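If you scroll down you'll find the structure; I have some questions about it.
Of the protein chains in this complex, all but one are displayed in their positions.
And now, chain A:
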Amino acid sequence: MNNKLKPRRPLREKHYWEEWTGRIYTSICVVFLIVVMFSIVYFVASKGLSTFFQNGVSLREFLSGKTWNPTGEPAAYGALPFITGSFITTLLAALIASPLSLCAALFMTEIVPGKGKKILQPAIELLSGIPSVVYGFIGLSVIVPLLRSMFGGAGVGIAAGCLVLSVMILPTVTSIMADALSALPKGLRESSYALGATRWQTIYRVIIPTVLPALLTGIVLGMARAFGEALAVQMVIGNAPHVPTSLLESASTLTSVITLSMGNTTMGSVHNNALWSMALVLLVMTFVFVILVRLLERRNRV
């Protein structure tokens, strides 16, 4: 700001306005973004917290109650089935997707950097462009019948949900991992080879430990995406409001129960407010994921 050049030419006026148009434009955008972000947080928090402050549902019941029966007498607002459903599907999806993504990223950057990248990169980017309703429909038409014929039962459930989710988060995780791997300084690999290490030794002794925080960042971002995904999961998970006892049993996630019920309830009713409380839980989890990523990035820099 202070090192502004003192312009001596007649163009002074023009440059001055150029400078300020850019500055005003970006400032407006930044202010707008901040306002939008705080409005969203305020809105979700005020709606979500009114379940506890206005409707008198206890936070303990909400977080640890196993019964979700908002239309019953007496009504019960236990969201534990949805919270566990969300966490189980997210963790399993990350567990399935991470090794696949790591291999794909290594293939693209270390093993066949030229051709591999040319073919695999667009293929993976294509995956991220497929709308989630398509994933959901494929899950419902392919994965659910497959699970049904393999294990019996209805086929819908946590297993179908996390399989669909794992494919959906593959592109996110893979591209972040691949970026991290290709950003490694060349000297690292070359010195490893110079010491007589083979390619595999280089990969798992030198490369992976070096970029581990970045790899974890990729996984965490993938988990954040999985945690927030609604439509595709809702179509295949079954949505029963119970803590599941097996992977093949119908269960719900926070997002699936919100999308399922939000439109059918009137604003201001306890049922509706309880759904907003779940949205608040999702928002808080997003913050947790963002903080995790920040922490990992900090470790990365050191």
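Note that in this section a contact is a pair of C-beta atoms (placed from the backbone, for glycine too) under 8 Å apart; a residue touches a chain by one contact, two chains touch by 3 or more; residues count from 1.
As a working rule, contacts and distances are computed from a predicted model.
According to UniProt, the chain absent from the figure is "Phosphate-binding protein", selected among "Phosphate-binding protein", "Heme exporter protein C", "Acyl-CoA dehydrogenase" or "SpoVR family protein".
One of A:V156, A:A224 or A:L254 touches the chain omitted from the figure, and that residue is A:V156. In the complete complex, the hidden chain is touched by one of A:R23, A:K118, A:R199 or A:R299, namely A:R23. For the options A:S192, A:S250 or A:N273, the residue in contact with the chain missing from this view is A:S250. Residues of chain A that touch the chain left out of the display are 16, 20, 23-24, 27-28, 31-32, 35, 39, 68-72, 140-141, 144-145, 148, 153-156, 235, 238-242, 245, 249-250, 252, 257, 259-269, 271-272.
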